[in-house]
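Of the protein chains in this complex, all but one are displayed in their positions.
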Amino acid sequence: MSSIADYALPNPINQNRSGVIGRPVDRYEGPLKVSGTAPYANEAKTPSPPTYGVMVGASIGCGDVVAVDDAAAKAAPGVKLVWHLFDQPPGQGAAGAKAYVQSQASADPVFVSPRVRYFGQPVALVVADTLENAAAAAALVQVSYAEDPEAAYAFEPAEAARRDNDPDSSIGEFEAAFAAAPVRLDETYSTPIQNHCQMEPCATTAWWEGEKVVIHTSVQMLKGPQHLVAETLQIDRHNVHLRSLYVGGGFGGKGSSYEDLALAALASRTLGQPVKIALSRQQMFNATVHRPATVQRVRLGATPDGRLTALSLIAATHCNRNAPFIERAAAFSRALYAAPNRLTGHRLQLMDIAVASAMRAPGEASGMVSLEAAMDELAEQLGLDPIELRIKNEPDRHPETGQPYSARQLVECMRDGAEKFGWVRRNPKPGMTRDGRWLVGIGMAAAIRGNFLLPAKAAMRADADGFIRLQQGMTDIGTGSYTILAQITAETMGVPLEKVVVEIGDSGFAPAPGSGGQFGAATAGSGALAAGMALRARLTAMAVGDPDSPLYGAPPEAVEFRDGLITVENRSETIAALVQRLAPAGLEVEGASTPAADIRQYASYSHGAQFAEVGVDPVTGEVRLRRMLGVFACGRILNEKTARSQITGGMIWGVGTALTETNRVDPRYGSLTSQDLGSYFPPVHADIANLDAYFLPEVDDKANPLGIKGVGEAGICGAAAAIANAVYNACGARVRDYPLTPDRVLAAMGAL
Amino acid sequence: MADPPVRAAPRATFQITVNGEARRVDVDLRTTLLDLLRETLGLSGTKKGCDHGQCGACTVLVDGVRINACLSLAVMHEGQQVTTIEGVGLPPDLSPLQRAFLERDAFQCGYCTPGQICSALGMLEEVRRGEPSQETLDLAAEIVPLTDAEIRERMSGNICRCSAYPQILEAIRDVAGPLGAGA
Partner (left out) sequence: MRPFTYERAESASGAAKSAAETPGARFLAGGTNLLDLMKLEIERPAHLIDVGRLPLARIEETPDGGLRIGAVVSNSAAASDRRVRTRYPVLTHALVAGASPQLRNKATVGGNLMQRTRCAYFYDPAKPCNKRDPGAGCSALGGDARGNAILGASEACVAVHPSDMAVALAALDAAVETVAPAGRTRTIPIDALHRLPGETPHVETSLEPGELVTAVVLPPPPEGRQEYRKVRDRASYAGGLFSLALAGGRLALGAVALKPWRATQAEAALAAGATPAEAADAELAAARGTGRNAFKITLARRVVVDALEGGPTR
């Protein structure tokens, strides 16, 4: 087990002798993506012409399937198979069964229970020779239901309850301190259901090669889905070859797999033909997952000079009763500001609506919009500048655990950003700036997002052709995994990027956890570094032990890898020559990284500051972003270009949270009202005016051997609050329910 | 409710030119242009994001004009010229706009990217023709200045959930050339 002290020791990444680390190189797989030749899951080339599956979704929210009339569908042209409760896929394991004890998933058989747990849940599958025939036949399947009269379709925050596995965090005496505070704020904020809206709908293509099923699917993590197929189909996991080569957006929504996965494999087994199943955009809304709504009560107590004496955030949220999940909107608040008396926690209501799950920065993305707006309100009450208020409450250690921060430049981000953005021009009095029909205002918010590290493996090989090949069961969901893994490989092995091949997205490769929780780069990258170090050790041993090598007899610790050479002082040979001579078939090694045993000694977070300028139309209540700047400190930056893209992308998610994105449950039916992109509104290009982000120099040598921290989710954190605060500054309307749609802004302006 | 169909769906045979190559195709009448490209012709560079004209991922050029391939029947395009991303450029011979997307990191997951690129190509032609948008201040002017606001508005039919909009703007600016010079 390594120690956290090892992270600060010299290694190829923190030495960065070739300068590949940090360089803004183009995306490794970019040429394929800009030419449309990167094959996504639904586009995998099948060994014979595919058949097409279309799933039928439940038209009730909760209850039981009581009858299925599939006669018309079965008689329809081209139909090869119709499956449902009364004609089940054969050969499925019992629900929850695990033949392999260490499986990361248990059997999840399809159509074996009459129970409908949420609107849109797949209740039947039709497979036909063409997409057109499959879709037409699917519409002919008639399903009858008995709806459950007890179904809970309405979110009642007051009924949400504390869960045993998520106790409140209580420090000091919050209630007493709050009651005694000279300055108090007590406000409630809400956030709506949001949908991931990955541009690529979930899809699976499957075919069989003898005993083995080959699956191309669109997931963020490989092991769980691979094991789910094995357990559900009752086959050995080694006979499930699952690939997720290119993923058209994940954002947490492809952290789990859906019915298309097992059904494609099952149908292909039954038919002996490749099967492709893609979810429709409508199915993506109700039949996958979403970020649940929250109602958050924020209470802040402060001294007249702006020191927080009491801080509380209690967040109520909901999930499907069969899939417990807590949007932990209060968790971040335990790490952000100093206050001696604190009370934070979560309340959960079990409902019978679509499944709630992780969506980009789960917790922070919801919670920061309340606390960071509340801080703006408190600053106004105190007559303090919002940045000054935050700086006054900057902790020197984690306020609840007492851990030192691994690296924290929150204050630096706010100060540097304030200068670059022109914060000094902000008039603290709202409604004072006009430009044409627009009232103009600016606002800011802090950003914080937890940083994580998980165990990972990787395989690296040196081939006689001079290429270094990295293979890892990692995914690239648009984050840039391919690219940063290529950079880490090149820098570790001292070879040019052109001599690196990265292969990921394959369950047959050395496993890494995949993409999620912005841990991907640190986790997979540390695994790649470990593999590289193992390969260097092997190559070094070969060279110094080989009388034909110029390095023969050299002390191993003096060997260096640079410019494609393995070298000691003025003696060197190419890696290719060494491999050609001693391992002509190539040399492959596996490396593994595990988090340092004492990694919890430090509190590790990405930090940032968000600044926004908006225009508010005082007649209509419409809000338009005018400019936005994010300043972040996220450890070492592996690739300036892709990291900036991650951050600006996250910030734009914040724009959507602030202004456009919302879904709602119709409590009469239990379904989400917006079921397409014509009524659910991710931001479009016109919503995004001048928006940029940059990083402060930082090396976090307590986080991982790479000295990096996550950038994938940090950008969304606080972004929506900065916009809401700017709206207030523009027009004096304090909207505490997100998003800030025209009706809400008009209401807050007193117009309604 | 109508009786369920029991006979095979009617088909059509016609000629269509895709990326400069004349093709004779035989399709189910229900086949959309998008599914013709992806499933029949194997040109999966054109993406299916929503299948309802609400995302722009399926944008292709038909006789030089950008449209959503999902909301068009293949048979409606008999005799027309279709350009898909594969016809714009394939590695290593990428077009200037594809190279600009690469250099500016104007994509992340890559799924909306072919549609963005085809859309941008069509958009620049529309601007050259002087077609107005809701950002066009002077409808009477012969020349539309290609301001950033014009580009953003005109590219708003292509959703990028990864939200590479700032980088997409930079990439389009790189190739817009003299059109944008006076902006």
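Letters A and B mark the chains in the order given here, with residues in each chain numbered from 1 onward.
The definition used in the following text is that contacts are C-beta pairs under 8 Å (C-beta built on N, C-alpha and C of every residue); 3 or more make two chains touch, one makes a residue touch a chain.
In this text the structure is predicted, and so the values were computed from the model without any measurement.
Novice: Out of B:30, B:47, B:104 or B:161, which is the one that touches the chain we can't see?
Specialist: Residue touching the absent chain, from the options given: B:30.
Novice: Residue-wise, where is subunit A in contact with the chain that is not depicted?
Specialist: 59-60, 77, 119, 132, 135-136, 139, 282, 436-437, 619-622, 624, 659-660, 664, 666, 668-669, 671, 673-676, 678-679, 681, 683-687, 741-743, 746-747, 751-752
Novice: By the contact criterion defined above, which parts of subunit B meet the unshown chain? Give residue numbers in ascending order.
Specialist: Touch set of subunit B with respect to the missing chain: 2, 5, 7-10, 12, 29-30, 32, 51-53, 56, 59, 65-68, 70-73, 75-76, 119, 122-123, 126, 129-134, 136-137, 139-140, 153-154, 156-159.
In this section, only the chains that are shown with their structure count from here on.
Novice: Let me have the rounded angstrom distance from the C-alpha centre of subunit A over to the C-alpha centre of subunit B, please.
Specialist: About 28 Å separates the centre of subunit A from that of subunit B.
Novice: So in the complex, the part of subunit B that touches subunit A is made up of which residues?
Specialist: Touching subunit A: residues 4-9, 28, 30-31, 35, 38-39, 43-52, 54-55, 57, 84-86, 88-92, 94, 98-99, 101-103, 105, 107-114, 117, 135, 148-149, 151-153, 155-169 of subunit B.
Novice: So in the complex, which bits of subunit A are touching subunit B?
Specialist: Residue positions touching the partner: 26-27, 29-40, 42-43, 72-73, 75-78, 130-133, 136, 140, 196-201, 246-251, 278, 280-281, 477-480, 641-642, 644-646, 648-653, 676-678, 682-686, 688-692.
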